[in-house]
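Removed from the display is one protein chain of the complex; every other protein chain stays in position.
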Amino acid sequence: MTTTDEHPLQDPEQAALGLCRVIHEFHAEGWCWGTGGNFSVTLSRNPLRLLITQSGRDKRRLTTDDFVLVGRDGAPVTAGAGRPSAETLVHSSIVSATGAGATLHTHSVAATLLSEHFCSEAGFTLTGYEMLKGLEGITTHRAEVFVPVLPNAQDMSAFSHRVDALLAERPGLHGFLMAGHGLYTWGVNLEQAQRHVEIFEFLLECQARKTGFKSIA
Amino acid sequence: MTTTDEHPLQDPEQAALGLCRVIHEFHAEGWCWGTGGNFSVTLSRNPLRLLITQSGRDKRRLTTDDFVLVGRDGAPVTAGAGRPSAETLVHSSIVSATGAGATLHTHSVAATLLSEHFCSEAGFTLTGYEMLKGLEGITTHRAEVFVPVLPNAQDMSAFSHRVDALLAERPGLHGFLMAGHGLYTWGVNLEQAQRHVEIFEFLLECQARKTGFKSIA
Amino acid sequence: MTTTDEHPLQDPEQAALGLCRVIHEFHAEGWCWGTGGNFSVTLSRNPLRLLITQSGRDKRRLTTDDFVLVGRDGAPVTAGAGRPSAETLVHSSIVSATGAGATLHTHSVAATLLSEHFCSEAGFTLTGYEMLKGLEGITTHRAEVFVPVLPNAQDMSAFSHRVDALLAERPGLHGFLMAGHGLYTWGVNLEQAQRHVEIFEFLLECQARKTGFKSIA
Partner (left out) sequence: MTTTDEHPLQDPEQAALGLCRVIHEFHAEGWCWGTGGNFSVTLSRNPLRLLITQSGRDKRRLTTDDFVLVGRDGAPVTAGAGRPSAETLVHSSIVSATGAGATLHTHSVAATLLSEHFCSEAGFTLTGYEMLKGLEGITTHRAEVFVPVLPNAQDMSAFSHRVDALLAERPGLHGFLMAGHGLYTWGVNLEQAQRHVEIFEFLLECQARKTGFKSIA
């Protein structure tokens, strides 16, 4: 995935406005209740600059003041800025490996339950769904899309190295689950990334209804 | 079903506006997330002209620029127009066989799961529901409405011939499922077609909750 | 239940506006998709005059033009008016027996499934829920609220006699289900009737999740 002239990077103000709109739409679907989820847009690549949600902000009331500009190491670029999301390193790993223009991490009930259920199997496969073709580059419902599940961790630096390894191993990946957490997906720009969230959340809800969870209660 | 003076065909601009409204209402219900679904209005019959959603357009952000005018063969009528949905031939088959003024294809979770579950049995029967009377011409809840499920296909030309055969065999049909996909339904005009979507989606959700899907996980 | 000065009857225009608002709110909850449901306000008692939804109107697009004024026998009071809902006689039976100022009939998935599941047992009992206290006159969650289920019928005149008998037998009843249909409830005015719908739909969803329906698929 490369960013071309067709997908120009946005200025910070536009990026913050766009992220606010998308986050409010996700909140309305129940995909980032409370402080759940974190979201970024890539503003530049050399050097790497991400505009990302500040840590612990309530997504229902999010405004354009609730973002912070960070570099590759996840630290704020300007002094006195707010504290970035604890998972900023996951975002920069994804952007470095995939060239993503936007990286979105949602917390739906279906994603949370599936991530817990399939963690011991390291993931699960989606196939046969026409909706798979909503993932960029997938051209047939017969595609087998493996959704990796990574165990949750408190050490985000160590976790981001697992993400580096996963993305190196699976170059065409569209998204993965973090156990107990939810979905990470991305796209060349915010619009495509949001589409990937909708596609995945649809497929995860299908998978959740097929799985049943009573046994893990 | 015939189009009469009571159901005049709309002009292209009105048709696009009407479709946008309906598609946004479907999106809000979760019936066409991401690029899911395709939708058309019949603008004329001799020659056949359909205004249909362009391929791969994000339904959440759809505007009146996201449609294309096609003929019976599914190809755009004007050069340089966008690429029509891959399933355009299914729409023209339905319009040719039923005289539909609008053809709507939604992707709900319930429809997707049922289409997968009942594909080997080629469909399932809905009966006893008062809501069946919302399908044009059904006058009693005792009606047995068979919902055919057609296997999905990559070759849409071949698939549209299966649709031709299905509609020839079952002249009073109100809709069918495409496995792994969702629902196709139609009506003499957009309003009736949207009503048929709501009625079917209600009945499919009832059927889905009665079916359970754990066994196919 | 009697209508007092605290609950004055509305004029037809206000009644139609109020019903439209309530019906659109119900539609947004998925309780009257398509043509599902019918709804009335009592305009006078001597003689009995109900403003009721016309038959077969799409609830999503309902306007104040989609109502008709009927008498005790369910027939329109003015010549040339639209055709009243087929279930008008059920409304007039309820109003005659209970003095209801508004009668509301919704079609939710939960109500439909429960009405089918418990039809052979003629109903089911709700108890232990604090929400029961939202039904007028219920003062403790320990109340046992029986929800009768009447078999569906095509002959609405015969069906309305069953409703007469039910209401004579159970004077304090707040609502009942019609098999394959959904919920009938009412109140001294539209506001109370809407509250009863919300309370019942909440309790029916609780009951539905406890019941499970796989066995009746």
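Order of writing sets the labels: A, B and C. Residues in every chain begin at 1.
One rule holds in what follows: a contact is a pair of C-beta atoms (placed from the backbone, for glycine too) under 8 Å apart; a residue touches a chain by one contact, two chains touch by 3 or more.
No experiment lies behind these values; they were computed from the predicted model shown.
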Give the labels of the shown chains that the missing chain contacts, considering the complete complex.
-> A, C
With respect to the chain omitted from the figure, which of A:14, A:96 or A:152 is a touching residue?
-> A:152
Who touches the missing chain here, C:12, C:56, C:99 or C:134?
-> C:134
Out of C:24, C:162 or C:195, only one touches the absent chain, namely C:195
Can you list, in ascending order, the chain C residues touching the missing chain?
-> 25, 29, 128-131, 133-134, 140-142, 191, 194-196, 198-199, 201-202, 205-207, 209-212
Residues belonging to chain A that touch the chain removed from view = 30, 33-36, 58, 60-61, 107, 109, 112-113, 116, 152, 154, 178-182, 208, 212-214, 216-217
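Please note the rule applied: only the chains that are shown with their structure count from here on.
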Fit chain A to chain B (C-alpha, same chain sequence): the rotation, rounded to steps of 5 degrees, is 90
What positions in chain B touch 2 or more of the other chains?
-> 212
